[in-house]
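Working notes for the structure below.
All protein chains but one are shown in place.
Up next is subunit A:
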Amino acid sequence: MASLTSPRTPRTPRATSGRRRSSVLLLIGPFFFLFAFTYLGPILYAFGLSLFRERFAGIGWDGPEKVFAGLDNYSRALTDTEFLTGVGRVLLYGLIYVPLLIALASVFALLLDSAVTAFRRTWQTVLFLPHIVPGLIASIVWLYLYTPGLSPVIDGLEVLGWEVDFLHGATVLFSLVNIAVWSNLGFNVVLIFVALQAIPRSTIEAARLDGAGEARIGLRVKLPQVLPAMMVATLFTIIGSLQLFTEPYILQASGNSSVSSTWTPNMLSYTAAFQSNDYHYAATVSVLVAVLAGVLSFTVTKISNRRALR
């Protein structure tokens, strides 16, 4: 404590703590400023928008009237079959995509981590490469591979006597899961792989001395120790699934698929804002998606904390 060792300095302990407080503020201030400005602000603004609506009357020649709607927009959304089926779709998509991605990422991370893997660096790069491709470009590339008449994949499958329609019906969901896994696998592998590298080697050696094989070490020794990393990966992926937009939007815009312009909640929000100029309803849908993401994140975090405590 400077004030005790040098009485000549005029600073009192209070001044020091004031200085510390201001330096703490200086350090975390930018974060809170940005957080408020780019996150809290827009959410509050969207919530504000969602409480109003523009009402037309008669034929509509007299223009819209902005009226307070209270929670009308919310009751409209919660009875809107497009919104509800959209939510159902992203949940189903998440239900397929999240476990698949985390399982695959864990397997690849374990393979990379196990000593037997040759060309580790090469594999790491190969797995990570698709993640560098922007989602938009990835979707266009896959759209090409899904389009009959253009796709060598479909031609190849036809030669084998297998006719697949990647862009219609229930298959679309799997086509989208495929794009997402392709794009995001590498990132999640790295996430889990880094955690694996941090595991004390002694635990692995102990298991090996006890006669455990590589597979058993992977499942019983390594994975339990990287559970937090897997939970983080899961959390990000769940939130990402709820935000599903780019990939189905590209399929929809191609005009070749049964994906509609309101296929996911985000697409519904986009269409409401930019096709119908109904920003109030778009905001309502966005707020509901944010709430849903919040609830899901909270649940996942709770579950993972409980596990960590056990």
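Assorted remarks:
Please note the rule applied: contacts are C-beta pairs under 8 Å (C-beta built on N, C-alpha and C of every residue); 3 or more make two chains touch, one makes a residue touch a chain; residues count from 1.
As a convention for this text, contacts and distances are computed from a predicted model.
As stated in its UniProt record, the chain not included in the shown complex is "Carbohydrate ABC transporter substrate-binding protein, CUT1 family", which appears among "Spermidine/putrescine transport system permease protein PotC", "Sarcosine oxidase subunit gamma", "Carbohydrate ABC transporter substrate-binding protein, CUT1 family" or "Nitrile hydratase beta subunit". Per the touch definition above, the residue from A:Ser50, A:Ser106, A:Gln124 or A:Ser257 contacting the chain not shown is A:Ser257.
Interface note for the absent chain: among A:Pro30, A:Gly58 or A:Gly213, the touching residue is A:Gly58. Summary of contacts with the chain left out: across A:Tyr39, A:Phe174 or A:Phe274, the touching residue is A:Phe274.
By the touch criterion stated above, the residues of subunit A touching the omitted chain are 54-61, 63-64, 76, 147, 149-150, 254-262, 271, 273-278.
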